[in-house]
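Note that one protein chain is taken out, while the other chains of the complex remain in position.
Which chain is which? They are A, B and C, in the order written, and residues in each are numbered from 1.
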Amino acid sequence: MIDKIVSSIADALADVCDGATVMIGGFGGAGMPNELIDGLIAQGAGELTIVANNAGNAEFGLAALLKAGMVRKVICSFPRQADSYVFDALYRAGKIELELVPQGNLSERIRAAGAGIGGFFTKVGFGTDLAKGKEVREINGEMYVLEAPIHADYALIKAEQGDRWGNLTYRMAARNFGPVMAMAAKTTIASVHEIVLLGQLDPEAVVTPGIFVQRVVKIARSATVASGYKAA
Amino acid sequence: MIDKIVSSIADALADVCDGATVMIGGFGGAGMPNELIDGLIAQGAGELTIVANNAGNAEFGLAALLKAGMVRKVICSFPRQADSYVFDALYRAGKIELELVPQGNLSERIRAAGAGIGGFFTKVGFGTDLAKGKEVREINGEMYVLEAPIHADYALIKAEQGDRWGNLTYRMAARNFGPVMAMAAKTTIASVHEIVLLGQLDPEAVVTPGIFVQRVVKIARSATVASGYKAA
Amino acid sequence: MSYVKLTRDQLAARIAKDIHDGAYVNLGIGMPTLVANHLPAGREIILQSENGILGMGPAPTSDAEDFDLINAGKQPVTLLRGGSYFHSADSFAMMRAGHLDIAVLGAFQVAANGDLANWHTGGKDDIPAVGGAMDLAVGAKQTWVMMEHLTRSGESKLVERCTYPLTGVGCVSRIYTDLAVIDVTAQGFKLVECVAGLSLAELNSLSNVSIAP
Partner (left out) sequence: MSYVKLTRDQLAARIAKDIHDGAYVNLGIGMPTLVANHLPAGREIILQSENGILGMGPAPTSDAEDFDLINAGKQPVTLLRGGSYFHSADSFAMMRAGHLDIAVLGAFQVAANGDLANWHTGGKDDIPAVGGAMDLAVGAKQTWVMMEHLTRSGESKLVERCTYPLTGVGCVSRIYTDLAVIDVTAQGFKLVECVAGLSLAELNSLSNVSIAP
C-alpha cells in the first residue's frame, strides 16, 4: 500500500545530507514552506545549495536558514528585497555564493529537470551579464542562450490539500513554484493544510499528480503573512 | 469587452488560408474535434500541414480531411492504425508527406513553441532513424538530440466547458494535446460542450487560461466513439 | 520654461489610455503598478502577474487582504471573475512566448536601439536582483517603458547606448516619461508627443540623445 503521509516534519526531513541541493517553493509569503524550513534548520544539514525565487526576508524562514550558516550557495532570481538583510550581509561578506537567474529561466530550468530535458534555448538573458559565458545561437533570425536544467535532491513545497498517494492542490498564488519543483527533485516533501481520503480530490483538478511527491506532512493552517515588500 | 464566443463553426474557421499549419487535438476519439474538422473540410482551405497524434480513422474526421485532398503534410506520432487506410493509401502513393515524431517529442515541441523555447535537447530518439540528420550532444555522459519547436497558425481542440474569456476545462483523457496546442498556435479554436458565465469555472481548476484561446464555439454533446483500436 | 511634468498618476493614466480593450498586460513592479488604477472605464483589460495569476483585480480592502493572493510586488490583490491560477513555468510561458500584448516596465536607461537597462546599476556593492524583468522585456508583443525622463541629478534616462547592465537587447518599442511619449524606431527615438508647453527642441536639449520629430 502506498502511504506517503509522514507524521512529523522531523521524519520528513530526516535524511537530508550535508551538501544537498534543496528547492524551496514560494513567492513572497505565498507558498513559502516556513514550517519545513524551520524543520530543516532543526535537522542541521549544512553546505546546502538552495534553489528558490528569493533569498529570505527578515530573520524567519529562508533568512533564518541562511543566518544559521547552513547554506553555501543560493540559486534565485530576486535576492534583494526591502528586508533581505541577512542575505545581503552574507553576500557582501563573500560568505555565500549567488547564481542569479531570470525568474522565467529559473522556472523553465526547473521544469526541464523534471521533464528530462538536457538543455534549452531561450531568448531571455541574451546580451546581458546573466548570459555571460553561455552558449548562444541564432535561430530563425533571433538570438538564443542555452540554459541547463536544475535538478535537486529535495523540494520543500507548501500545498493546500494532499492524499496518501501524494496528489496535491494549492491555494491561489501560493501555487507558484510548487508544481515544477515537485517534478525536479528526487524527493519532494509537501506540507499541506488538509489531508484528504483517496478519491476526495477531483481528478480533473489535481495540480500535482502523486508521482511527483514522495512525502506529505500536515501542518496547522495559519494566515500567510506579508513578506518582502515595502508599502508604498 | 472580451467575447471570444463565436456563434458558428463556419465563423470560427472563416480565415483559415491555404498552406496553413493546423494542430488538431485528440488521442483516439477522446478530445478529437470532429465537428471543427468537418467545418474545416467545408471551409475548403488546402495545402494544409496537420499536426496531430494520429492520421485519421476510417473515413471521418481527420481521415475525411485527408481524403478531401486538403492536406500536404502530416506531423504525427502514430499514423498506422487498424483503420487508417485513407492515410496509408495516400502515403504509399506519395501523395502526402509524413514527419514522424515520437509522441513525447511531439508534445514537448508543441509546448516549446508555446513557451518561447527555441529548441531543446532530449534523449528520446537518439541513435534511431527518427533522429537522423539532427544535431546530437553529450550532456553529463548521456546522448541528447536537439529538437525544434512546432508552431501553428491554428489549433483546433475539443474542450468541455468554456467562458467568454476563453478559459477551458476538459473531460478526462480528452485533455491530452489540447492545452499545449492552445499555447502553440496563433489562433486557437476550442469547441466546448457548455458555455458558462465568467466566474463559474473554479480559478484553481481552469486548465487552459483564456490567454491561450482566441475563439470558443459551442457544439452539441455526443458520446465519444471508439476509434483506432482493434478489439483483442 | 512653461511646461509642467506629469505626476506619476498622470503618467500612469496616459499609459492606460493607450491600452486597448481586450489586451493582456503585465505591469512591472514599482511605478508601472500604478497603471492598474487608471484603466479606462468600458475596456476589459486582463492583468497578468508573474507569480501565476491571470485576471488580477484591484487591491482588496485592508480587512480582506490575503497574502496567498499577491502581485509581483508582493502586495495583496484580488481576482476578477474569469481569472485563473497557474504555476510558475506556465506563467512564464505566457510571458516569454508573445502571449502578452503589452509589458509596462520601469527603467534606469533606454537606448536609441531599444536596449533596456532596469535591473542593476552595476554598482560593486549592490545586491543584484532580476526577477521577471528579463523575461518580460523580451517576451511580450510590445514592451513599453514608464519612467521619469531625467534622473534625480538631471541626467537623461534616454541614452545613445546603455551604460548600466542590460535587461534586454532592442526590446523596447515605446517610452512614456513625465515629459514625453517616444517611439523606438529603426532610425532611433521618434517623438509621439510632449507635455503641453514643452517643445521638441527643449526636450532634445534635456535628453542626451536625439529625438526625431
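One rule holds for everything that comes next: a contact is a pair of C-beta atoms (placed from the backbone, for glycine too) under 8 Å apart; a residue touches a chain by one contact, two chains touch by 3 or more.
Because the structure is predicted, anything quoted here is derived from the model rather than measured.
S.K.: What chains on display are touched by the one that is not shown?
M.R.: For the complete complex, the undisplayed chain touches A, B.
S.K.: One chain isn't shown here. Among B:F60, B:F87 or B:W165, which residue touches it?
M.R.: Residue touching the chain left out of view: B:F87.
S.K.: Looking at A:T21, A:Q81, A:S107 or A:N167, which makes contact with the chain not pictured?
M.R.: A:N167
S.K.: Have a look at A:I2, A:A42 or A:A89 and name the one touching the chain we're not showing.
M.R.: Touching the chain that is not displayed is residue A:I2.
S.K.: Touching the left-out chain: which of A:G19, A:G44, A:G69 or A:G199?
M.R.: A:G199
S.K.: For chain B, which positions touch the chain that isn't shown here?
M.R.: Residues 27-31, 53, 77-81, 84, 87-88, 91-92, 98, 100-108, 110-111, 122-130, 143, 170-180, 207, 223-229 of chain B touch the chain that is not shown.
S.K.: Provide the residue numbers of chain A that touch the chain removed from this figure.
M.R.: Given the touch definition above, chain A has residues 1-2, 111, 113-116, 163-165, 167, 183, 198-199, 201, 203-204, 206, 209-212 touching the missing chain.
The rule we apply is simple: only the chains that are shown with their structure count from here on.
S.K.: How many angstrom lie between the CA centroids of chain B and chain C, rounded to a whole number?
M.R.: Centre-to-centre distance between chain B and chain C: 35 Å.
S.K.: Roughly how far is chain A from chain B, centre to centre by C-alpha average, rounded to an integer in Å?
M.R.: Chain centroid spacing, chain A to chain B, equals 33 Å.
S.K.: Just give me the whole-number Å value for how far the CA centre of chain A lies from that of chain C.
M.R.: Each chain's C-alpha centroid was found; their separation is 28 Å.
S.K.: What are the residue numbers in chain C that touch two or more other chains?
M.R.: Answer for chain C, listing residues that touch two or more other chains: 79, 85-86, 89, 92, 96, 139.
S.K.: Find every residue in chain A that makes contact with two or more other chains and list them.
M.R.: 108, 122-124, 170-172, 207
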